[in-house]
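All protein chains but one are shown in place.
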Amino acid sequence: MLEIKKKYVIPGDVIVEGNYKPLMNVIKKENSIISTRIGIAESSKDGIRVIPLSGIYIPRINDIVIGKIIDNSSLSWEVDINSCFSAHLPAQDVFGRDFSPARDDMKKRFAPGDLLTARIIAFDRTRDPMLSIQERDLGKILHGEFLKISSTRVPRLIGKRGSMIQTIEQATQTKILIGQNGILVVSGQNHEGMNLAFQAIKMVEDEAHTSNLTQKVKDLLNVQDESPQKEGDNTTVGKEGYINNNENNSETNDIETNNNTSEITISKGESS
Amino acid sequence: MNETILIDESGKRTDGRSIDELREIKLTIGVLKKANGSAFIEFGKNKIIVAVYGPREVHPKHMAQPDKCVLRCRYHMSPFSTDTRKNPAPSRREIEISKVIREALEPAVVLEDYPRAAIDIFVEVLQADGGSRCAGITAASVALADAGINMRDLVAACAAGKINNKIALDINDVEDKEGSADMPVAYLPNLEQITLLQLDGILNKSQFTECLEKALQGCKMVYEIQRKALMEKYFGNDLSLDDENTEEIKE
Partner (left out) sequence: MSLSRKSPIILEYLRKRQMLDLLTTGKRLDGRNLDELRKLEIDFDVIKKADGSAQVKLGNSEVIAGIKVETGEPFEGLEHKGALIVTAEVLPTASPFIEPGPPDEDTIELARVVDRGIRESEMVDLEKLVLIHGKIVYTIFVDCSIINADGNLFDATSYAVISALTSCKLPIFEIQDDVVINTGNKKDPPITTLPVSITAIKIGDTILLDPTSEEESCMEARITITTNSNGEYTAIQKGSTGSFTLDQIKYVADIARNKGEQIREKIKELMKS
């Protein structure tokens, strides 16, 4: 199969003609693969996809998200996950199987406005997404500053095997929790570091598609050019979840979603 | 018939255009921070702002459809947009135009990708000139793309009409009132599909074909403007993908 040169596309653009498999954010019409989004078209051995540059977060099973408690019923909390569907966190997930609405006070665990990291464990066309915090490092977030970016920028912010986010965290002495829904929580030792981290994140968001972004971020952060690779080390919850889930969830979702390409493809080549 | 002179001896129209010329179009994308997608279009004297919200939850919930998204559209003219004040309550004309705009855009949107959700399109005419529905469709289409909603194609819209017995592109306000026919058309330029077609006025058989084909030419010109605006907004001047983005995936 021929490899296609990457290119910028808008909806309706014919990316390529021929017998290619449509992967993400593309449709096949007769013999043409057509983009449905503004973004960067690329090919892989599996087929053609477009990495979008705009759009809201669409939930996918196994994603780690950061959500905000909005309300609760007697059996679950309603959680805003920055999407067109609000998610549900069942009380049983928090209190255990012997949860009793009469005995356990849900408001004591989560109140409206609380932020939490959670994993999406169920979602399909008929049901709203279901969350779980039954894992180490998931649950209520108590410290840090809240930040929202477009979820389409999350893979870029993480970078290849976490390279981008590690660069930012190390240079600014901060910890950055990343939800795949574009919600971030940044915590750090001092104001300067926090501010610098915000600037770097903003730069990634604004210039996600531009060339040489890693170098620009390093210049901003005043980082000497040495490879920050320590794979798997020093990763935060959201990130780790992100990396894990990329390996196994590509077939689990029946809804054509917002892009969730692996960081390996989106930030190709930046740390080589 | 004592028709007003709309084309002079040198072939110029009242606003100085030739019969094949569009009015000046300025299209700005991403003008509203809160909206998922937005666009502002100046199409001749039209000034129209479009906001796209969604996909988002449907309220009331029973309006949701289990297998696809609900597309909702409101076309509205501000009271100060016209020569005499327009009553702000939606008129029958606005209700009909809301419907034809929605139906012109709907073939382009991949509604199946957002089951149980809604996409809202608000088209507000701040200043009205002829052809506001076409300008509205043109802006709404790029606002949908800006919102990152899956679309099969953009939708470009433009009218053609008959003035002083000649077929002319992009009818303005005066020509709409004084001329003898107006045909607004919306078009999916890559898929070659017509999604809006209306006609007011009298055209014979050959004029009909000429008018429709001229309007499609206009749609293609409008499409180039949409494309340029989107490209500039998203990719700026950085139109060459360098190593970082262009490296092929090795197998």
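Order of writing sets the chain letters: A and B. Residues in each chain are counted from 1.
Everything that follows uses one rule, which is that contacts are C-beta pairs under 8 Å (C-beta built on N, C-alpha and C of every residue); 3 or more make two chains touch, one makes a residue touch a chain.
Computed from a predicted structure; not experimentally measured.
Enquirer: Which of the chains on display does the removed chain touch in the whole complex?
Expert: Touched by the chain not displayed, across the whole complex: B.
Enquirer: From the list B:12, B:56, B:74 or B:166, pick the residue that touches the absent chain.
Expert: Final answer for the missing-chain contact: B:74.
Enquirer: Among B:21, B:57 or B:103, which residue is in touch with the absent chain?
Expert: Final answer for the missing-chain contact: B:103.
Enquirer: Over the whole complex, note the residues of subunit B touching the chain we left out.
Expert: Given the touch definition above, subunit B has residues 63, 65, 69-74, 84, 92-93, 95-96, 98-103, 106-107, 111, 118, 120, 177, 183, 188, 191-205, 208-209, 212-213, 216 touching the missing chain.
What we mean here is this: only the chains that are shown with their structure count from here on.
Enquirer: I'd like the Å distance between the centres of subunit A and subunit B, where a centre is the mean of that chain's Cα atoms.
Expert: Spacing between the chain centres: roughly 34 Å.
Enquirer: In the complex, go through subunit B and note every residue touching subunit A.
Expert: 36-37, 54-57, 66-67, 108, 110, 113-117, 145-154, 188-191, 227, 230-231, 234-236, 238-239, 241-249, 251
Enquirer: Looking at the complex, which residues from subunit A come into contact with subunit B?
Expert: That would be residues 3, 5-8, 10-14, 25, 27, 29, 34, 36-38, 40, 42-45, 52-56, 58, 84-86, 125-126, 152, 209-214, 255-256, 258, 265, 267-270 of subunit A.
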